[in-house]
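Missing here: one protein chain of the complex. Every other protein chain is in place.
This part shows subunit A:
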Amino acid sequence: MDNLICISMKGISKSYRHDAKTLQVLKHVNFQVGVGETCAIVGPSGSGKSTLLSIIGLLDFPDEGDYLLMGHSVANAQSDELAMLRKSEIGFVFQHYNLIARLSVLENVALPLRYRGVDRASALEQAMQMLGRVGMADRARFKSADLSGGQKQRVAIARALIGQPSLILADEPTGSLDSETAREILELLLSIQKEQRVTLLIVTHDNQVAHLMQKKIRVRGGRVEEMGASVL
């Protein structure tokens, strides 16, 4: 395992105000994930795992605590700086795929490169190569509505990987899939993770998925209860 640290969280807390009440979702969370590691965040619904993932993915801010992503302190980063880090360091895979319906599969995959300033032709060429790696090259001109759930998630994985991020964040990536397709998607994610030595962090409520990861973090009532290597 690599000694470099990809994610380092110390004393991260997060609360939301709702109907004049303050709801503390995360309470003094501490953990680290090394570069190239695979990690599962598990826990029951409402435990705070999605909030934790949002903070890790720089989509939300902690109220307190320190967070270092690939050595960059992001606690006081401004909006543009966070956008830059998301663009360069993170690839997202969502449970509901979040593909843009009016764009073709190829254009969806090319989208992250557009925000990196890559010209359209080159972005589309790279996207086609990436679709080849996830076995979706023959569906490049399709619209996402014409794909099955598994195919959509393959496209989403291709979109997450095209920018060569150091961290893949997957929020229930198999949550909307049947068991056979879920297994294929996990195999794909893990094979690409091994190949690219990218850090993979998966939020899941499925213990079978969690057991495939090197590290497991259990979140309950906003606290990290258990940390350690999964039984593979």
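Throughout what follows, a residue touches a chain if its C-beta (ideal position, glycine included) is under 8 Å from a C-beta of that chain, and two chains touch if they have at least 3 such contacts; residues count from 1.
Convention: contacts and distances are computed from a predicted model.
Novice: The complex lacks one chain in this depiction; which UniProt name from "DNA ligase-associated DEXH box helicase", "NADH-quinone oxidoreductase subunit N", "ABC transport system permease protein" or "Dihydrolipoyl dehydrogenase" does that chain carry?
Specialist: "ABC transport system permease protein"
Novice: Going by the contact rule already stated, which one of A:68, A:103, A:128 or A:227 would touch the omitted chain in the full complex?
Specialist: Of the candidates A:68, A:103, A:128 or A:227, A:103 is in touch with the missing chain.
Novice: Identify the residue among A:120, A:194 or A:211 that touches the chain left out of the display.
Specialist: A:120
Novice: Among A:49, A:139 or A:159, exactly one should touch the missing chain; which is it?
Specialist: Result: among the candidates, A:159 touches the missing chain.
Novice: Of the residues A:43, A:57 or A:150, which one touches the chain left out of the display?
Specialist: A:57
Novice: I need the residue numbers on subunit A that touch the omitted chain, in ascending order.
Specialist: 54, 57, 59-60, 79-80, 83-84, 86-88, 90, 92, 94, 96, 98, 100, 102-103, 107, 111-112, 114-117, 119-120, 159, 163
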